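In this view, the complex is presented without one of its protein chains, the others remaining in place.
Read from first to last, the chains carry the letters A and B; within each, the first residue is number 1.
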Amino acid sequence: MVRSISFFLTLALFWLLLSGMFTPFLLAAGAGSAFAVALIARRMDLLDHEGHPVQLAWGAVLSYWPWLLKEIVKSAWDVSRRILDPRLPIAPTLAEFAPSQKTDLGLVIHANSITLTPGTVAVEVAAGRFLVHALTREGAAGLAGSEMDRRCAALERP
Amino acid sequence: MLAAATLALLATIALALLRAALGPTVFDRLQAANSIGTVAMLLLAVFGFLRGRPDFLDLALVYGLLNVIGVIAILKFFRQGDLGADEESR
Partner (left out) sequence: MNEILPFLGGLGLLAGAGFCLVGAVGLLRMPDFYTRMHAASVIETLGAGLILCGLLLQAGFTLVGAKLLMIGLLIFFASPTASHALARAALLRGLKPKLASPEDK
């Protein structure tokens, strides 16, 4: 029930954002549409722990995003320098390692974070086995047991 | 500054188009198409600001949604030759 209400509020907010008009008719139409979609999604059993993850440790999420942003800027700067270097100093590597997350959602967040960081792309994703293509050897070496791994594991709640 | 950014984004699209034309594999072309989609989205946003019409942002939003779905649909089509195929029964 908490999930459905939170989903309804998210949809209503999205409507307000896109319409930007606050006449009574449009507000009512938005609330009606959001309610209908929430109802249908509930009937289709789409609102589970993956479709609308309200159970995540949101305090950890809020501290994770700025940290991830910092990592992205750092590695994007590094990759840009390598691209512009006339010698093109890259050493593409495939690395395999075991992530420590237990739930599917935690694994997906970890894999998405790896892919979002320039210089590493998660190629195969399964429980207990990530295959990652890295642009440099250092990037591949720093994957197993990294701080990202630890932080993503801290986000999960069953 | 907005005009300069617009020009730089157009140049980015031109370079990505060159990569799409060079190939050599279908995945290179798809990668280039994906990048062009992202940059086109940014271009729409910047151009909207340049002309003082921020309603272009709605177009950018829709373009972004379609871009992702498009890339994944084309990938699926190339892998299975069928958009409705089941992922597991490959």
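Criterion: contacts are C-beta pairs under 8 Å (C-beta built on N, C-alpha and C of every residue); 3 or more make two chains touch, one makes a residue touch a chain.
All values reported here derive from a predicted model rather than from experimental measurement.
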Which is it among A:L17, A:M44 or A:L62 that touches the chain not included here?
A:L17
In the complete complex, which positions of subunit A touch the hidden chain?
17-18, 20, 69, 72-73, 76-77, 79-80, 83-84, 88, 90-94, 111-113, 115-125, 131, 133, 135, 137
It is residues of subunit B that touch the chain not shown, namely 1-2, 4-5, 8-9, 11-12, 15-16, 18-19, 22, 25, 27-28, 30-32, 34-35, 38-39, 41-42, 45-46, 49, 54, 57-58, 60-61, 64-65, 67-68, 71-72, 75, 78-79, 90
